[in-house]
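What you see is the complex with one protein chain gone and the rest in place.
Lettered A, B and C in written order, each chain numbered from 1.
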Amino acid sequence: MIIVMEPKAKDESIKQVINTIEQFGLQTNLSKGDQTTIIGVIGDKTKLSDANLELIDGVEKIVPITESYKLSNKKFHPEPSVIQVGNTTIGGTDLSIMSGPCAIESEEQLLATAHAIKKAGATILRGGAYKPRTSPYSFQGLEVEGLQFMAKAREETGLPVVCEVTSLAAVETAVKYVDMLQIGARNMQNFYLLKEAGKTNLPVLLKRGLSATIDEWLNAAEYIMSEGNPNVILCERGIRTFETATRNTLDLSAIPVIKEKSHLPIIIDPSHATGVRDYVLPLSKAAIAAGADGLMIEVHPNPAKALSDGPQSLTFETFESVCQELKPYAELSGKKINA
Amino acid sequence: MIIVMEPKAKDESIKQVINTIEQFGLQTNLSKGDQTTIIGVIGDKTKLSDANLELIDGVEKIVPITESYKLSNKKFHPEPSVIQVGNTTIGGTDLSIMSGPCAIESEEQLLATAHAIKKAGATILRGGAYKPRTSPYSFQGLEVEGLQFMAKAREETGLPVVCEVTSLAAVETAVKYVDMLQIGARNMQNFYLLKEAGKTNLPVLLKRGLSATIDEWLNAAEYIMSEGNPNVILCERGIRTFETATRNTLDLSAIPVIKEKSHLPIIIDPSHATGVRDYVLPLSKAAIAAGADGLMIEVHPNPAKALSDGPQSLTFETFESVCQELKPYAELSGKKINA
Amino acid sequence: MIIVMEPKAKDESIKQVINTIEQFGLQTNLSKGDQTTIIGVIGDKTKLSDANLELIDGVEKIVPITESYKLSNKKFHPEPSVIQVGNTTIGGTDLSIMSGPCAIESEEQLLATAHAIKKAGATILRGGAYKPRTSPYSFQGLEVEGLQFMAKAREETGLPVVCEVTSLAAVETAVKYVDMLQIGARNMQNFYLLKEAGKTNLPVLLKRGLSATIDEWLNAAEYIMSEGNPNVILCERGIRTFETATRNTLDLSAIPVIKEKSHLPIIIDPSHATGVRDYVLPLSKAAIAAGADGLMIEVHPNPAKALSDGPQSLTFETFESVCQELKPYAELSGKKINA
Partner (left out) sequence: MIIVMEPKAKDESIKQVINTIEQFGLQTNLSKGDQTTIIGVIGDKTKLSDANLELIDGVEKIVPITESYKLSNKKFHPEPSVIQVGNTTIGGTDLSIMSGPCAIESEEQLLATAHAIKKAGATILRGGAYKPRTSPYSFQGLEVEGLQFMAKAREETGLPVVCEVTSLAAVETAVKYVDMLQIGARNMQNFYLLKEAGKTNLPVLLKRGLSATIDEWLNAAEYIMSEGNPNVILCERGIRTFETATRNTLDLSAIPVIKEKSHLPIIIDPSHATGVRDYVLPLSKAAIAAGADGLMIEVHPNPAKALSDGPQSLTFETFESVCQELKPYAELSGKKINA
């Protein structure tokens, strides 16, 4: 952390900054220039998080140099994490393919989908039992009944299952049925929910917020991890920009950035990112080529009748052919795929 | 709602769209052009929310024409709402000034602030007992103890009090102490929390999400209102853009837009929007001039020692002089101010 | 400028950075911490602009501390600039009101508008002779004929006139007819055009680019000023965000930011920013209250027949009443208005 002083800062202001920092048990380094004086801070800057140095007379600004997240930081954990989810792993040499309907609508719909995606090569079944919808008048999910269908689907197919949770009550119920919890984009900074997910011993799939920076995303992971749960998987699902040709803008650069800054696995959701069925295949290929650890793809037995996000869902047939087309890209990128 | 068909859509596709719409109990209007055929939908479009017309062969796109929010919509409630909060109202001819510390730190800090802001002209005391912070290592709030200090501050000063709630547990506790609940920007689409706030009989101050459109914001209000609680106050606190000179970009255009689309009151938070103390006064004047129903301004007895957001907090003296400077702007805009 | 070294940077890398900086004639200040070593640069950092220090082994990042613009920087010119435009000034205690049609369509249209706005209180006539339009099939402007009408309007009304220029050819023609050149948002980083405008002795109204940061905007002003032309007026006209309820998002925070960083005057264009006639009045009041030096408002004798941007144009009657409503806000803010 560096404190930049105003051009005309008085010596007593400089001294006050230095004293404040030293009171917090840290050392300083003073650099006086013609125009600008800067004060470097040496030691653990988290001690200063409440020091409000900006408010000392003569301080122009504070420039942070190091990240505030620790447990998710690659600097302190250089090896990539490989996370066990039921009978499969995410983050190693396997390419994870999470698939299923946006919303669980019925036992029949879910079981048919589970069998179809397993046959096509998916490794994890996804399905929404608690649906965050923009309008209160849209379908909101089957809740516990949906979770029971998920457990049944796992029993029949052997696929581990993941469900989004949107409240403490949902967490408490979901842990009885699922292999992984999902925190959705709209709840990425619902810090209360992050901590509750951190208290479970299930892995957590953490979607990036609609306009969250990568730094905030890793800090959100830190909330989960600081409760003692190291098993976080990041999921990029498109960020909000001015472009309207796609529902969101898929930020594939997040893959190399995360690989550089963190040891956590990252998977890509091209279905929500684009909102358009036909863009799922090219962007899935691209995600694999860029180094993603997995994909999350929406599939529905009859997209035209889906209660949520039909337009971006693939049919069983299309999903199977997508998996086949992805296979050589996965292999080229050194990842094993089930398809 | 209008369905636009592809240039080469077959007659049977057009028929299928029409049949689907009619099955949901609505009427259609067909318009065939040289290049484009469009089908208008006549009747209550919410019935079609799960129809997935996009997926019928030959459909190019769906163009929504009317808003999905009803209770917050001015079309169905042309008179502006005036909402009672403790002994004061928001949305009428009074200019509400909500003020107080970002985070409640101690009884002494809160009481001193409450007395100072009351004297300066504030009408509501704000203070955070549950703090959503980007990093888990920052101060997280005094929780119930903070709420108790708020109740005491109300007792001493007569000012109604508002606190942010971040979970069902916090809602259940807060209703015993406060006059208004606040849903913060990061929870604007925490639909579960919105519904819980809607089930209380307290007014709710709903902050706009970091990258929420005005349409989504009014839909979030709809979640609260559809639970039977009509008392929602909107609060614009800056949206996320590429600009870094301010913490966020304050969207004052939201004032006339909300006044046109909704009957709910709108207040402005220049402290969080800019993150810079010196910008609070000019943007508060601007907010009043643009027609805001109130302001939310952070004040701290000693900003240099604030545990949260010190750099944007005003001292007691500055706050008093800000209120004095705002007075003629309020009067010019036809609003009564206590200062 | 500060150079942050990687945690494991070798001593020889640190030496190489220091040597490189010193070769450019600057001094350094070394600060070694447990985790991070930083090197401060003392002296004129523009000398280092091509040094590519980032590429020396062991360098993690470069953190700029001071701005790259000089002539537009308030640090080196603390007094606000007051700029003469024809018989009026911008930036002092007068509130400038620039008004007129988006596009000049005919002599009759322009003269009628010029007389009407003068009567209402405008101080400068604006009108587009060279129109940058998204589609090549939209009306592109009357070019030199439009400029001639502008000159005639000035003759008849005494109002100074401003026109947008979009090429060197347009600059060369316009200087014969107008009192101020305008560089539009789409050309804010057309550096060639900025320099050509800088070579004239006319004041230049520089609109902010659609997604330009304030830093880039002041650097664009620097292009004009570094050619010897100190007379630049900044104009905020809305930035591009995800919000679609308004054409752009008007960034009124830019007013206090510019007032802090620069001595140049700043005016606000609520017509282009919102794209909606009814939002012009509330946002004009807000702009004045926030400290703007002027306004640019579109007026058209018959907006329903305007060849460009009709929906955001005011009629003569509305413009006159807007000016009357703005008058007390201007006076309250210490600005003289002609209305």
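The rule is simple: a residue touches a chain if its C-beta (ideal position, glycine included) is under 8 Å from a C-beta of that chain, and two chains touch if they have at least 3 such contacts.
None of these values were measured; they are calculated from a predicted model.
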{"item": "Chains on display which the left-out chain touches in the complete complex", "value": "A, B, C"}
{"item": "Sole contact to the chain not displayed, among C:V162, C:L307 or C:I337", "value": "C:L307"}
{"item": "Identified contact with the non-displayed chain, of B:T36, B:T93 or B:Q324", "value": "B:T36"}
{"item": "Where the unshown chain meets chain A, residue by residue", "value": "211, 213-215, 239, 241-246, 249-257, 260-261, 273-274, 278-279, 282-283, 285-291, 328-329, 332-333"}
{"item": "Those residues of chain C which, in the complete complex, touch the missing chain", "value": "46, 49-50, 52, 54-56, 68-69, 130, 132-139, 166-170, 186-187, 189-193, 195, 209-211, 216, 219, 222-223, 226, 240, 303-308, 310-311"}
{"item": "In chain B, positions touching the absent partner", "value": "2, 4, 7, 27, 29, 31-36, 38, 40-43, 63, 65-66, 75, 211, 240-242, 244"}
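As a convention for this text, only the chains that are shown with their structure count from here on.
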{"item": "Turn needed to bring chain A onto chain C - CA fit, degrees, nearest 5", "value": "180"}
{"item": "Whole-Å separation of chain centres (CA-atom averages), chain A against chain B", "value": "26"}
{"item": "Residues within chain C bordering two or more other chains", "value": "211, 241-242, 244"}
